[in-house]
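Just one protein chain is left out here, and the rest sit where they should.
Labels run A, B and C following the written order; every chain starts at residue 1.
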Amino acid sequence: MLEVTDATLRVIFGDTDQMGVVYYANYFRYFEFARGEFFRARGGHYGALEREGYGLPVVAAHCDYRRPAKYDDLLSIRATLSETRRASLRFDYEVRRDEALLATGHTVHACVGRDGKPTGLPPSLLKLFTA
Amino acid sequence: MLEVTDATLRVIFGDTDQMGVVYYANYFRYFEFARGEFFRARGGHYGALEREGYGLPVVAAHCDYRRPAKYDDLLSIRATLSETRRASLRFDYEVRRDEALLATGHTVHACVGRDGKPTGLPPSLLKLFTA
Amino acid sequence: MLEVTDATLRVIFGDTDQMGVVYYANYFRYFEFARGEFFRARGGHYGALEREGYGLPVVAAHCDYRRPAKYDDLLSIRATLSETRRASLRFDYEVRRDEALLATGHTVHACVGRDGKPTGLPPSLLKLFTA
Partner (left out) sequence: MLEVTDATLRVIFGDTDQMGVVYYANYFRYFEFARGEFFRARGGHYGALEREGYGLPVVAAHCDYRRPAKYDDLLSIRATLSETRRASLRFDYEVRRDEALLATGHTVHACVGRDGKPTGLPPSLLKLFTA
């Protein structure tokens, strides 16, 4: 399956909170990082999409936390393009430390044009996904 | 209904991203802020709960984004205790700028003891909620 | 002295790290918050300045940490306009919990025009400072 990218990052102190684990909001930063790597792995670039006049704002975001990630963990975040519709798409994510699954989640994105109104996914994006 | 608290905060540059709106992960910071105010409004304190040996880690978090919040917006975040179970609870959130509803979301929390294992909600917490 | 504004904020979990104190980078978020309140207290608005075609990017930032701020602390951040030059200005900051001084710092800002090049402080800004 082509529509998957694994991104790797190191947890820093700034990601943790005083419970000694990664603060729950920061998983959404990790998701975004993996999303960006997904585009890059296909020769694309989210910034290029913006220059073409398109945006993919998040309309929904979800995370299920199973086990805590901790300081200095080397995390692997898998982004999967799980759904493409006419004017929206969905990514699913899995956060792992070695084999252990720490969190899963997803984001739903609308495709909007320069006016901020919903528009069909641009050909350059569709081409990227089927590359 | 007593189980509601409104918290107010000002959006800073550090909350926004280059799309000119509040970065999606930061809504979860806002949710946490409102959750903390919820406890305080009832004479409670999340830190006190921790000192008693209990924790309420987030096991699921969700946000639906309707309209973007922007720099300098004065946001009102409403936290509602929407469900209490034996060993978990759920908060629902509404983020508003004046009357406009910008985002809704929820968090589900497990109640755990000092050993990190699930445990019933402590009496001090239940008392707080029914105060 | 007119050029002082005190801003108040509550420390959330998301501001802390696993050492149980506010993460050092977040003091710069607090400084920015106080800076924004400084403008607002004078009837100004940093966003308005941007719309006029000016920016005040940070060219240097410094913080000295004396005592740690902690979860749930109600912090008072004082912003003082300590220096205005032809094309730059400096703010100094003091972070307090009640009477205790927790941190001090400063930021230096260049004034730039729409082309990103240094330019004199605009009249609207100078007027604000002497109001």
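Here are some notes:
FYI, a residue touches a chain if its C-beta (ideal position, glycine included) is under 8 Å from a C-beta of that chain, and two chains touch if they have at least 3 such contacts.
As the structure is a prediction and not an experimental result, all values here were calculated from the model.
Of the candidate positions B:31, B:71 or B:93, contact with the hidden chain is made by B:71. Interface residues of chain A facing the missing partner chain: 10, 12-14, 28-29, 32-33, 36-37, 45-47, 71-72.
Against the chain not shown here, chain B presents residues 13-14, 16-21, 23, 25, 71. In the full complex, chain C touches the omitted chain through residues 19, 21, 24-26, 28-29, 32, 55, 57-65, 68, 107.
We take it that only the chains that are shown with their structure count from here on.
Highest inter-chain contact count (C-beta pairs) belongs to A-B. In this assembly, the C-alpha centroid of chain A lies 32 Å from the C-alpha centroid of chain C. Multi-chain contact residues of chain B (touching two or more other chains) are listed as 28-29, 32.
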